[in-house]
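The complex appears here without one of its protein chains, the remainder shown in place.
All chains are identified by letter, namely A, B and C, in their written order; residue positions are counted from 1 within each chain.
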């Protein structure tokens, strides 16, 4: 089992849609923002360092389930956990909460693939990065 | 098997992200825009008519798989098809293409739930609406 | 001269556009998010309290000048200051910085108008609210 990391993201007025809730796609942006934050804060290898090595992470697929809706003024807590990795891909589970509550608001799973910036093709995750992600 | 309907959506500059592609969440916005368009154009019951009856569709869950990326200046063709319905929910398959090509760029499945605006709770899809969606 | 208040907003990946910078419209969203934050934090009358009184602030006009661009991973510092008020309108100056720097990145002026939610028409700012905004 890999460690669960968490990030805090304040809902902004431009995240709210016609239904007075956070727009359904913004939770995915929160998840991505949390991964960027955690790459730097928790894995100690930021997205910039990947780019400097000619590598880039792309989202290959994801699933999301909406249980409750965040609203104006809420703060999202985004937890993510690596489920598995294989070849060029990493599968990440994520859960979004409202700060101060224990109920899950949104949950899902995303599959990221490591690409070579030069060729645009998948690249087997290098051993030193696997090491970093093994926590 | 239900009918497949399609809508055209021109990519806008604000859909493009740091990777020079349509941002991964925008395809979901395209899918939703296509459903709105098709509710009016193909099912002949617009979102406004649902709201006038005190009903609103929400996204309960979805899955998405990214195969290719749309770019600046592209036009998206978004096809959707009802897979099934049950109680308050409708399951919709969707496929996104680049206009002028036959390859699938993005595909997935979304689950919509019909809610009462007054109570915020799921409502069994009324028979006349099931009829409309049975094409 | 009115007080200058400030809010911190972390740039998210979905704020970055094709030019690797914060998208030009997002600075306006940052300004609006800062005003919401400061309504609660500094003026002690949140947007929700306005809505509860049947009032809503709308943006009537603004000007913006771009001097430098924020990037992925930056934190925006958004300062705002009431310039003047008259009838139903408030004129607000704003300046956006990069956290840790003193140079102005973006600056401008926005005109907000107070509307009645019921009528949709401008409402003279009530005296108790003028009092709150007189700091």
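Basically, a contact is a pair of C-beta atoms (placed from the backbone, for glycine too) under 8 Å apart; a residue touches a chain by one contact, two chains touch by 3 or more.
Everything numeric here is computed off the predicted structure, so don't read it as measured data.
In the full complex, subunit B touches the hidden chain at residues 9-10, 12-14, 26, 29-30, 32-33, 36, 40, 46-48, 72-73. Within subunit A, the residues in touch with the undisplayed chain are 13-14, 16-18, 20, 23, 25, 72.
Touching the omitted chain from subunit C are residues 19, 24-26, 28-29, 32, 56, 58-66.
Heads up, the rule we're going with is that only the chains that are shown with their structure count from here on.
Counting the residue numbers used at the interface between subunit B and subunit C, over half appear in both copies, so the two copies meet with largely the same residues.
Averaged C-alpha coordinates give centres for subunit A and subunit B that are 24 Å from one another. Annotation: 29 Å between the Cα-based centres of subunit A and subunit C. Separating the centre of subunit B from that of subunit C, both taken as means of CA atoms, is a distance of 34 Å. Residue numbers of subunit A whose C-beta contacts span two or more other chains: 26, 29, 32.
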